[in-house]
Every structure is written in C-alpha cells, then in structure tokens.
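Just one protein chain is left out here, and the rest sit where they should.
Let's look at subunit A:
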Amino acid sequence: MESTEFDAALGGTENLPHSANSLKFAASRSIEIAAMTESILHPNKTKLIFQKLPVHMRRRVMSHNCKRLPRRLREAHLKQLKKSGLPPKQKRPSRKYRRRATNLLDEYNRRQRRHVWLETHIWHAKRFHMIERWGHRIAYRPCDKAFRACYRASSAHCLIQDISYYTPIQIKGSIETIRDLFSNLTSSHCGLGVCAKAYLNGSRKGTIHLYMPASYPIGFIGRVEFIWVANNSDKELWLFIHPSHSKQVESVLTDIVNNAISNVHNKENEENTIAKRRKISTKYSDVRIKVMSGMYNRFRLTGPKSHAVLTQTLKCVKDMNTFKTNTWLKHINEEKTQLHLQEKSDYWDSVSSINSPSQLPPGAIVGLVVKDPRLSRPKQRTKAHNKCIAKNIDSLLSIPLNVSSSPIWNKSVCDIIKENKITNAKYIDHITKTQLVPGEVTEDDPFLQTIPIVLIQRSGSQECSYKKIGYGSGWDIIIPSGYGLPFWLTFIMFRARSGGLRETESLAFEMGDCYMPPDSQAGLVEEKRIEIELKEKYFKRPPSKRVNYIKLAVPSPFICPWNVLLKEWGNVDQEKFFVLRDRVILQELQNCMEQKRTLPELVNSHHCLVPVYIQIIGKGNLKKHAMICIADKSDICLNSLLEPLHEDFNFKLRKQKRTEHKSYLKQMRRKRIKLRKKKIQKEANQPKPQRKNKHEPSDYVKAMRELWLPSNIDAVRNVGSKEVMGYLSQGAFSFSEAKSCGVGYVAFKALAKLLQNGVNKVLVRNTTSRKYRVANIQIIK
C-alpha cells in the first residue's frame, strides 16, 4: 500500500499527484486571477464624487454648491455630504433680483461703450479670460487648463475661434483702377497681386502684403486677406483686415483716393485742357471705399474634423419655394439675383464626405444658403463624424463656377436678416406652439429664416518638408450679424473646442508663421506692450530674486532691439528696417543654407531682417527674446558652451544709492514727527501735500530700475562671447515638431557671415541662462 496520507492529523485519504499541470492549475483559477488583476488595476478608492469627475468638468466651488455638479451626480453627492454634515446655507439675493432685464441691458450697453463686444461675448465671458485689445474685448484663453487640448483640437479635431473683430472693407470700382490703386501698396515680389487671374473670378481667397504707398520694402502695414465678389455683374473687392492695422489701412486707402481727387482739382485750375481733365478725373474717382465693421460674424474652424462639424451643422436649402415668405428672399427676387441653390447644395453634398478640409482646393470659397442652425443641433454634445468615404476625386479638383457667389455681400440683405432675426425666445415659443410630437422638428418651416453664409477654406501646410501636410487647415465661416450665437452654439454642441487669442498665437507659432512682424506698426505696438508687461513683472520681484541680466550679458531681455542690431551689423545709422518677403530671394537663401554656399548680394542688405525658424538639437527649451548667435565650426561639436559671468559695475552704485536713500527716509521721518507735534499744537489746517500720481514710481525707484536694466542700449552684437545675429520673437516647445522651436529674425549681414564660416547651424541662448545651445536654422518663406 502506498502512503496516501498527506496530513496525519486529519487522517484523510487524499492522493497527491506526482506532477502538477500548470496550465490546468491556472485555468481552474482563472476567475480569481481575473478578479485580482481587476482589483489591482482599479482599486476601490475613497474619493468624493466631485473629485472623480474629469478635469474639464470640475468647477470651482463644487463641494460647497451642489448645483455646479452634473445633475445625475447630485443625489449621490448630497448623500456623501450628509455623512460629513451639510455646509451652512448662504443667502444670496435672488436671481430674479440680480438680473432684472432692463438693468442688465443697460449695464451691458454701458460696458460696450469703450470696447466693442463681439456677439458671442457673454458666452465667452463666462468661460474665458477676457482682455482688451485693438478696441475690442476679446477672449484670451479658456479658464480650464486647455493649452494642450487646444493643440490637439487643431491637429486632430476641431478648434473654433471667434474672429469677428476682423474688419471687412468693401472697395467698389473697375478692375483697372483697383489694380492701379494697389500697385502702389503692394509689390509683385511678395506674391500674387490683387488682380491676379487666379483670384478675379471670385472662387478663391488671396492674401497680399500691404506697404505704405510707394515705400516698398520699408513701411510694412500687414498681411491682408481679400476676395473678389461678383455683385450683379459688378466686381467688388472685399478686404478682411486684422484690427491691429485696420485703422492704418483705412487711412492709407482713403488718403490715396482723396489725394487723387484733390490733385484733379489743383490741376484743373492750372490747365483746363479737357483731355487732361478726363485723363486725371478717371483715376480714382469711381473708387468707393466702405468700412463694414460689425456687419459679419467670422468664426475660424481649424483641424481635420472641422469639415465634419460643418457638414453636420449646415443643412442646405435646395428649393426656394418652401421659404418664399422669407423677407430677404423676396428682396433678392425683386433684384432678380440668381441664387444657384441646387448647384450649391449638390456641390456641398459631393464634398461632404471628405476627412479633412485640406483635401479641398486651397482658398476655396463656398457660398451656401442654409436652414436655421438651431434645427440641426443635437440633444447632447456629440462628436461630429463623417460616415461615408468619397471614392471619386473629381469634385475635389476644381470649384464649380456659381458656387462661390453669395447674397451675403449685399448690405440690404444682411440688414433684413438682422431685422427679422428670430431670437431664442421666439424660436422656443414657435416650436412649442407648432410642434405636435416633442423632439421632432420640421426642418422646412417657413417661419424660420434661411441664412446665407460663406465658407472660406484655409489650406494649412502644403509642404511636407516644413510642417506635416494639412496641419492648420480649416474653414472660416462668415455669418450675417445677429446669427452668430445660434451658429456658435451648434458648433460647440458638435464638439468643436473653443479657443481664444492665445490659440491664434500658438497656432501661428506651431505653423511657423511670423505673427505680428516687427517692421509693422502693429508689431511694434505689440512688442512694446510685452516689454512693459515683462518689466513690471520683473520689478515686482525682490532684488534678491531678480535675474541679474548685466552679469549674464543680456542688454535687453524684454524687447528685441532690432535697430541697434542692424546698426551694428550694417555700420549705418538709420532707423528704418524691414523684414525680407521677396519669395525668390527667400528661396535662394534657403538653398544657400542647405548647401552652405555664400549668400548673394542684396540691395538693401543693411536694413534687412530675415525671418527664420529655429529648431533646437537635443536638450534645451527656447523662450521668447532668446539670442541667436553665430557659431563657429568648433562650437557645434562642443556641447557645453557657457557664457562667462560678467561683472556688474552697477552693483556698488546701487548699494550706495540705497544707503543714501535709507538715510534720507529716516531724516524725512524725523522731520515729519517734528512737524506733526507742531501741528497738534498749532492745529494747522493746511492740507497734506499729496503725490500727483500714485502709479508713477518715484525718482529713486526709477533711478534704481535704470541701474538694474539700463534703458539706452548702444551695443548688442559683441556684448557676450558670441556675436549676436538676431532674436527670437516667439519660442516654446512645439507640439507639432516634438522639439523646442522658435520663430525669429536675424540680420541679413549676420546670416552672410555665418555662411562664410561654412556653418548652417546657430547657437541660441535664453535670456536667463548662460548656456549656448546648438540649433538648426531654416528660412521662413
């Protein structure tokens, strides 16, 4: 008999097998293993309900005010609170009292007096940090921490921004005169002109670089977007101008037109030859310039999913007959304008299934007439998706002839639409009255207005060597005023992520564009603003926590001194400078950089800045105002290049000044006490001498600041151990490149010297550091 007992105490008769099958062993315990792994992966944490919410759904005082929670969680939340004792109830004035309609409206109107509000202002003001810029109150950044989310939206989903602050300007006149008008303001070297054949038929938008009259290349105003509109066989030019330079463009244009007219009068007096008069009076007299600010809303949708969001939102009107009662359609019929509704709707259907707007012709303009956007709004926020796939590419090759026309450019149409606008209250009233089945909406309801809109495609990156293809592509949508918010909310319900001005800046940076170039008035103002902001921040710190820029050999850490830089590189004394925008030369420079050839000669090279894109190699993070320095061949292999510490000659001066000031203060204090005693005796009633401006720093503070940061800089090039070529105007970690990148400008002469050394890499040093980093350099075209 074999030994069967395995436990003598129990006395069982269990047989022990000689071997154990591990697979079988594990399989019979699979449920327990699964349970264990599950509990390891998702341990039962004791968290309050509002702590479990995802970050974007958290609100500030959730634990105190249960109404900040989503409704479905409130009950559980209250139960949890009961355990720990309910918080004392705070009494608040009733909502009815707080926002009585009349007061609210008055208040809003009062606040709008100084800075113009956009139509979506109140929506934004609840969710965004608002700033005052360019005469508008603009959303700067969302209150939730959404920096990376906004980048993701722009690269993979849909980012939406309200850019209604762009000023539209309508220019009427014959094509010849307009060409003549703009020939003074633009240069053919920078790209296509206003009257290029590609744009004249009005199916694509174009951009031009505007300069002060007859001063190219100096006197840059800004980049301006334009489209041609065919209105009843007349051609009109519409400019869309950024508010930072809209006033300047306006004054330049009107000046030219008015001067031409006044010239006519002068010359008429001088010589009364009829032929001459006819010749001159035809010059700009038929040009009409109208500024149409506030007439349109303009939203910018960026990202591949922006097309899906649009196709879900916009339901085209195919037949005019059902909406005959619309006032603006009646008006159009009187004017006998063709609308081409069927054609437009067919085109929109044929392109509705693409995945990204960058698959469409670049700069395409599509004018549609759509139904009220409130009808297509989903009940819950849902992500927009395009279901089917396009198989034929024929519809993507070209834009049909009549698709780009739109009645929106007719001012009277816009006015009628705004007048007959159906407010939310009216809309709800109507729907509840006429609706038989709740939730079902008849789309072809003639009560609701149809709305003409215009879509403008932005192609994003089209060069794979610079940025990934299609990055930054999207649509701009132009909506008549009054209908901004209904459209906006529908886009939001289709999961477009809203962004503000910060996103515009970061998008320009990720795209590698020059945002607010320094040779324009707008760029100058922006630079000054940033300098003041940074300086204030710097001097708020206690002296022991301030970076000593003198020791680091950084003469101007908060502003890029372009003038000084160019003066030193060019050895000429002139205030003016410009950024190179000549396409051909820029391309040649890029080729030279790649092949390490010496640069060609340039006419105005003393005043010339070249826009460059910097990508760091290896470690390091670039910041704004970092210095771009010339590298030698030996520097590039070297990994640890440090700027030696410089001596701060102002240190003793500051110390001396401080002790003097202290003793002075003490003296004054003594005097004051004495005076006060006297006053009590005399009961003198003379008023205390008040300081004029409290915000104005005293002379002592000013002098000390001057000793910290000398304001008049006369040398930047050779202050450090490496020669300074230029500066970064924007620098940060770029998500699209997965590297630290920067956009900056370098002096042309410096670039020539760099290539003479036979190097096409540069050294970059941040303002707060002594370390030089090696970086790649590319020309921005």
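One rule holds for everything that comes next: a residue touches a chain if its C-beta (ideal position, glycine included) is under 8 Å from a C-beta of that chain, and two chains touch if they have at least 3 such contacts; residues count from 1.
Note that contacts and distances are computed from a predicted model.
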item	value
Protein that the absent chain corresponds to, by UniProt name, given "Ribonuclease P protein subunit p20", "Vacuolar protein sorting-associated protein 45", "DNA-directed RNA polymerase subunit beta" or "Small ribosomal subunit protein mS23"	"Ribonuclease P protein subunit p20"
From A:S188, A:S215 or A:T382, residue that would touch the chain that is not displayed	A:S188
Selected from A:T120, A:N326 or A:S459 as touching the chain missing from the view	A:S459
Sole residue of A:S356, A:S405 or A:T450 that reaches the chain not shown, by the stated touch rule	A:S356
Listed residues A:T37, A:S174 or A:Q338, member touching the removed chain	A:T37
Of A:I469, A:L524, A:I617 or A:L707, the one touching the omitted chain in the full complex	A:I469
Chain not shown, touching residues in subunit A	30-31, 33-34, 37-38, 188, 192-193, 195-198, 204, 354-356, 358-359, 361-362, 389-390, 393, 396-398, 459, 462-464, 468-470, 473, 583
